[in-house]
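For this depiction, one protein chain was excluded, whereas all remaining protein chains were kept in their positions.
Each chain gets a letter, A and B, in the order it is written, and its residues are counted from 1.
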Amino acid sequence: MNALAIFTTVFLIAGLFFFIAGTIGLLRFPDLHSRLHALTKADNIGLGLVAVALMPQAPSIFLAVKLGLIWLFVLLASAAVSQLTARSALGHRAQLGSGETNDPGPV
Amino acid sequence: MTSALLFAFSGVAVIAIGLFGLIGRWRIERRVIAFNLVGSGMFLLFGAVAARRAGVDADPVPQAMIITGIVVAFSATALFVALIERLVAETGRSTLPEDTPDEDA
Partner (left out) sequence: MTPVLFDAGLCVLILGVALASVIVREAFAAIAFFIVYGLLVAIAWTRLDAVDVALAEVAIGAGLTGALFVGAMSRIAQAAEAQAAPRRHPERLAVVGALLLCGGAGAALIFTVLQLPEVAVSLASLAEANLALTGVTNKVTAVLINFRGYDTLLESVVLLVALIGVWSATPDRFWGGPPGLQLAMTQDSVLGFFGAILPPVGFVVGAYLIWIGSSAPGGAFQGGTVWAAMLLLAVLAGLIDPPLVSKRSLRFGLVLGPALFLAIGIAGIFRGSFLGLDPPIAKTLTLAIEVGLAVSIAATLALLVIGKPRRAA
């Protein structure tokens, strides 16, 4: 394995670690705001590390910049959505799984 | 087992899952989601079968048909949703009368 592959692998594993941490947080934290907190770790750092890992593999500088742009747009989107979700939850004191739209379903 | 065949079987499985949801959910808005799954599974099946080709180039005709299908499925879903909202506005419930169990006193 050459240096490039090692670089990519290391950063991919680092990004994966943050995604796993974010997912565990999503599943285990008690309420909406702490879960959002965990999710932003996955989105921001996790995706950033994955993007950095893939940049050297891109065939041209332009494509590497595009990868960075993708990360930037995801940052913007997740920031906006997190703000909106947190504020609206604060207003309604909603928790996930409120049971409003419950439906026993087939199983 | 080639990739295309794998995706074709997945498409079939998604159709079966969507069918199960279409039959099994009480509320109509959940059935719309299942209906979308059935459609998407069909597209996956179609596209995967068409991908089992001899040459290097992908066959563009099925791809164009699937794009058309995705757009049409979305419009059907939007119409479906508008009708559900009207049903809820009129009757106050989003289950069909024949599905709603008898009210306990």
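Operating definition for what follows: contacts are C-beta pairs under 8 Å (C-beta built on N, C-alpha and C of every residue); 3 or more make two chains touch, one makes a residue touch a chain.
For clarity, every value in this text was computed on a predicted model and none was experimentally measured.
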item: For the chain not depicted, the shown chains it touches; value: A, B
item: In subunit B, positions touching the absent partner; value: 1-10, 12-21, 23-27, 29-30, 32-34, 36-37, 40-41, 43-45, 47-55, 57-61, 63-68, 70-79, 81-86, 88-89, 92-95, 99-101
item: Touch list for subunit A against the chain that is not drawn; value: 76, 80, 83-84, 87, 96-97, 99-107
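Following the convention adopted for this analysis, only the chains that are shown with their structure count from here on.
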item: Where subunit A and subunit B are represented by their mean Cα positions, the distance between them in whole Å; value: 28
